[in-house]
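Removed from the display is one protein chain of the complex; every other protein chain stays in position.
Residue numbering begins at 1 within each chain, and the chains themselves are lettered A, B and C in the order written.
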Amino acid sequence: MFGKGLSVATVPFYPAADRFVGAGYRKDPYTFEQKLERIATIGDVRGVELSWPAEFEDPVPLKSKLRSLSLTPTNMEVELFGSAKWKYGALSCSDDTIRAQAIALSKRCMEAAEGLGCEQISLWPGQDGWDYPLQIDYADAWARTIDAIHEIAAHRPHIKVAVEYKLKEPRTHILLATVCKTLLAIARAGQENVGVMIDFGHSMMALESPAEAAVLAQTYGRLFHVHLNDNYRGWDDDMIVGSVHLWETFEFFHALRTIGYDGWLSLDVFPYREESIPSIRASLDMVKRLTDAAERVDRARLAALQKNNDAVGATEYARELLLR
Amino acid sequence: MFGKGLSVATVPFYPAADRFVGAGYRKDPYTFEQKLERIATIGDVRGVELSWPAEFEDPVPLKSKLRSLSLTPTNMEVELFGSAKWKYGALSCSDDTIRAQAIALSKRCMEAAEGLGCEQISLWPGQDGWDYPLQIDYADAWARTIDAIHEIAAHRPHIKVAVEYKLKEPRTHILLATVCKTLLAIARAGQENVGVMIDFGHSMMALESPAEAAVLAQTYGRLFHVHLNDNYRGWDDDMIVGSVHLWETFEFFHALRTIGYDGWLSLDVFPYREESIPSIRASLDMVKRLTDAAERVDRARLAALQKNNDAVGATEYARELLLR
Amino acid sequence: MFGKGLSVATVPFYPAADRFVGAGYRKDPYTFEQKLERIATIGDVRGVELSWPAEFEDPVPLKSKLRSLSLTPTNMEVELFGSAKWKYGALSCSDDTIRAQAIALSKRCMEAAEGLGCEQISLWPGQDGWDYPLQIDYADAWARTIDAIHEIAAHRPHIKVAVEYKLKEPRTHILLATVCKTLLAIARAGQENVGVMIDFGHSMMALESPAEAAVLAQTYGRLFHVHLNDNYRGWDDDMIVGSVHLWETFEFFHALRTIGYDGWLSLDVFPYREESIPSIRASLDMVKRLTDAAERVDRARLAALQKNNDAVGATEYARELLLR
Partner (left out) sequence: MFGKGLSVATVPFYPAADRFVGAGYRKDPYTFEQKLERIATIGDVRGVELSWPAEFEDPVPLKSKLRSLSLTPTNMEVELFGSAKWKYGALSCSDDTIRAQAIALSKRCMEAAEGLGCEQISLWPGQDGWDYPLQIDYADAWARTIDAIHEIAAHRPHIKVAVEYKLKEPRTHILLATVCKTLLAIARAGQENVGVMIDFGHSMMALESPAEAAVLAQTYGRLFHVHLNDNYRGWDDDMIVGSVHLWETFEFFHALRTIGYDGWLSLDVFPYREESIPSIRASLDMVKRLTDAAERVDRARLAALQKNNDAVGATEYARELLLR
């Protein structure tokens, strides 16, 4: 296993709701602490991604809890998307009061991360975008987003800020839609502690190759975090890793190995109708198979195939590494 | 205006929730009766689509309420998708008990429709499908769906049953995905009182031409109901009518006129961030513009263009009818 | 290997042209006979799909050539799409003269098939459709297509007619777009010798599950032929089998086995930049791996998982069968 190790988000331990089943498809009898305890029972998992402040506000009691469970807090996501307040955006919101709240909340999250000993927060400005043509002033939204990222990142320069992009959902168009758009914004924000979070499924939705996205981000030294999952490319289905796009997922791990990615491999699945722990175990099993295969890649052999643009050869090599 | 007139679903009067904002983006201070009263204030609207049994169970008091508001109940949708119980499907569910409940509920809905004086119920088997390859037995699910439709329709042959199809959401794959799949199922179900409901946006998601879908359904005499809205084709965004696909929406109305559609024109928008009544008014304004233009079509002129496959001519004619 | 065995189309042996590189990406120094000889050298391949009349007109000399190479002619595709004459369609063309030519050509193809001892022809009405809203009269195009299929099939009732569907390309919308639309048309055409050809990639483009498409076609006893290849779902990339959608391809073979498919497994790849024979070998290697795995499926075990809608279990089972 390369990178810092395996991490999971708490997402699969909550009831999975959608617009039709507001109460969620799964029962949720566990407290936050119990969820953490359940995560700690999953072999190989050493890190956990947290949502702030929905899950906790005060880092002090959580810090000892996590230590007792031997879990590292790998990332804290600021909740900038989960209430009607943010319906027209958080970081880019044209309402100055709302936007100021988003920035203040993100700064407080950095402080909580500091208190918890978590080296990174993440921003997912999922409500920042538009639904209809002509709805927003693009130049203004772009500038506001960049300024907000700058201001937040400057608040605690030793805490990393991972910016997660996504093409759409919940907006029909999200402003930070692709890896390159995010890299442009990060360059403008001008803070060394800002990088990009590549969610595999988000990258697939954006019609990117996640492997190439990782390589490009690393070219700028800005690949801070990855989320693992899968989907059918039209929507953020947050499915079991490798359950749809085996080859692209394998290639993604190969890219992470090649660029020397040293962050966490963090699972972000959202099993609406499947049980939490089995979905995670199935995902981790796939991660293990694919990272093992990635580590078996003879890079000189693959480089020679790539030098010749030999798609047949590369395809056969991947098959040899992965299939029975 | 052709068809029976304008109808609206109550959908836009509920809080619009999604998986991120479970409480919904809009406040919902109104009772069901107040929602109906608000609908009755919208000029031109003469019909209302109802959800059963979520909104009401007993048709008797509602009947007089609707009469007092001069609203016709145009359709009653059976709730076969809104609770965790249906998570693996309703009409096709491999669990016989669940499936029997779905059928029984649908039959009771027909009885309530009879009591209300509503001539049609609708089935949207939105949870009937699959998420992963190999998850279900397709032949079995297909047979169960058809048998269920047959059994329900036979319960009250004088009440129409409109089957609504959709490509995906909430499942990554819904069984009844396209107009032609639904027409095949209807033919097999073998009941004269079963037809298809074309939701404009669902048809667009399925990469159909909604106009062609309407024409094909009418070829079989099975076009029972239409839902009006719009989206970006990748998801069921349920947007304001004509706000994205002006030409296809116009063509849809032209097709409805051409085939002599005599059902309701029913609005099914889901404005997450927009106000209910303004969204409806904007949609109705567009419906009015486009149906007016459709009625101005010189059919002989268009037929001559079509005979020659003259895309430039047809495009220019549409422009002449619609644009300033 | 189930079905009648492996077949290949001659497509990969021609220069692969597109709109930018009209001369094609590959050199083509071989005569038609030499192409057949090259195909005969590929182990496991026992059948060949032919294009008529582009490749040959007179079946007599070809018959002995194929016999000498131990190749069975598995299908003859009528050329209804490859010249400007068909630009507004063949079977559905609103120009009666063009349409009559298409029907006559198809009938002559049946006669040639009879002469060759080929039990099936195929129709791919790829130019039959529309590009712009309002361009054609859908009802008329639908009726003309069905009547043409009827008339052609009636010409030689003992020769099978496989109708191939596709969502788009070269038209932005092709009339026979999905498996269910084609099954509806076939039912209307009313001839027992008409069935559907499922091209795996076309099915993926249409956002179908090819496995489900096969099962549905078989429900009607109308699955006559399959084409194997792969793509990214947005276009007919005609790539190496299993190179993108491993799981869906596996599930497709599982479905073919389950329904007792007894036709040919025919390869239809179009390697623009790859060499012909290596692309075919890579595809056949994948077909072999996946059909072998499909034959290893314990159907009772999978049925039990499916009965429970157990996506995690089904996913893991597939992984166990296929991955190292």
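In this section, a contact is a pair of C-beta atoms (placed from the backbone, for glycine too) under 8 Å apart; a residue touches a chain by one contact, two chains touch by 3 or more.
Source: prediction; values computed, not measured.
Q: Looking beyond the chains shown, say which of C:Val226, C:Met239, C:Leu265 or C:Leu290 touches the absent one.
A: Here the residue in touch with the unshown chain is C:Met239.
Q: Pick out which of A:Leu167, A:Val194, A:Leu228 or A:Leu323 touches the chain that's been left out of the picture.
A: Reading the full complex, the residue touching the unseen chain is A:Leu167.
Q: Contacts of chain B with the missing chain: which residues?
A: These residues of chain B touch the chain that is not shown: 233, 240, 243-247, 273-275, 278-279, 282, 285-286, 289, 293, 309, 311-312, 315-316, 319, 321-324.
Q: Need a quick check: the contact residues on chain A for the chain that isn't drawn.
A: Here the touching residues of chain A are 88-89, 94, 130-140, 142, 167, 173, 177-178, 180-181, 183-184, 187, 206-209, 211-212, 215-216, 218-219, 247-248, 250-251, 254-255, 259, 302-303, 305-311, 314-315, 317-318.
Q: Given the full complex, what residues of chain C touch the hidden partner chain?
A: Contact residues on chain C toward the absent chain are 16-26, 81-84, 87-88, 126, 131-133, 168-170, 172, 231-232, 234-235, 237, 239-240, 243-244, 270, 272-273.
Throughout what follows, only the chains that are shown with their structure count from here on.
Q: Tell me the chain pair with the top count of C-beta pairs in contact.
A: Pair with the most C-beta pairs in contact: B-C.
Q: Provide the C-alpha centroid distance between chain A and chain C, rounded to the nearest whole angstrom.
A: So the centre of chain A lies 40 Å away from the centre of chain C.
Q: Would you mind listing the residues of chain C that make contact with two or more other chains?
A: 247, 309, 311, 315
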